[in-house]
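Let me begin by presenting the structure, written as structure tokens, before commenting on it.
Note that this complex is displayed minus one protein chain, with the remaining chains in position.
Showing subunit A:
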């Protein structure tokens, strides 16, 4: 175990160590079990398109997928579920299945399929983290994967369109958040006083929803009403991921949030103008002027690390 393990994952932003659910799960579990990982963000490399994320490299072997990586770490004697009873282990499996079945489709939809979120948050972020020619490919590639996964797993017949399944996946996801909130109650962690793999999974699924500045999200609004789940995320971030509590990080965050809000406003405004333009078709001379500065401003803003 002298050799260090290397984890390749998407980089962090929005006050999170990674913006990617599966990467977050592994990062959180690594903190809980005390394993020292060398984290290599794949940002600005060709791995953004070719790599499977997250990926753990140890000596000659590579492991992908959070569940497999967690198993691998357990075999290396980094076990955060050490104190759980067999019954609690069974509960962990069941709740992870609940997250996968009920929350993941809506999460994918919120970040990748919802047009407003995709255009103003997800696409600029992932485009700005990919190297030059790939920035045109990576976001679209992820969005297509997300859309086809939702349709294949949740659509009732192969011919259903996305709007027909939206209502169903969001109501299921809201119910799932309610169930998690009931299960968590007022505790800091799901089982006892120490975090375990279920906490890592819930954190990975809920934290991006909690932290991202989504312009439109019924799911995020729903999460805002579940104070204990929000506190759960904040507590894990403070207790396990902040290197020096009370640092200027939060200030930067608010500045960042304000900037993001400003960008969103500008975006909305320019969208509006665009629509008016399209309707009236009376001021063609404005188009080249406006469409130019907007994307660059977008990129500048969203690439500022939190």
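Observations on the model:
Please note the rule applied: a contact is a pair of C-beta atoms (placed from the backbone, for glycine too) under 8 Å apart; a residue touches a chain by one contact, two chains touch by 3 or more; residues count from 1.
Note that in this section contacts and distances are computed from a predicted model.
Among the names given as "Beta-adaptin-like protein", "Metaxin-2", "Pre-rRNA-processing protein" or "Nuclear pore complex protein Nup85", UniProt records the absent chain under the name "Metaxin-2".
Only one residue in the set A:8, A:31, A:47 or A:102 touches the chain that does not appear here, and it is A:102. Among A:40, A:62 or A:153, only A:153 touches the chain left out of the display. Those residues of subunit A that touch the chain absent from the view are 65, 86-87, 89-91, 93-95, 97-98, 100-102, 148-149, 152-153, 156-158, 167-168, 171, 175, 179-180, 182-183, 185.
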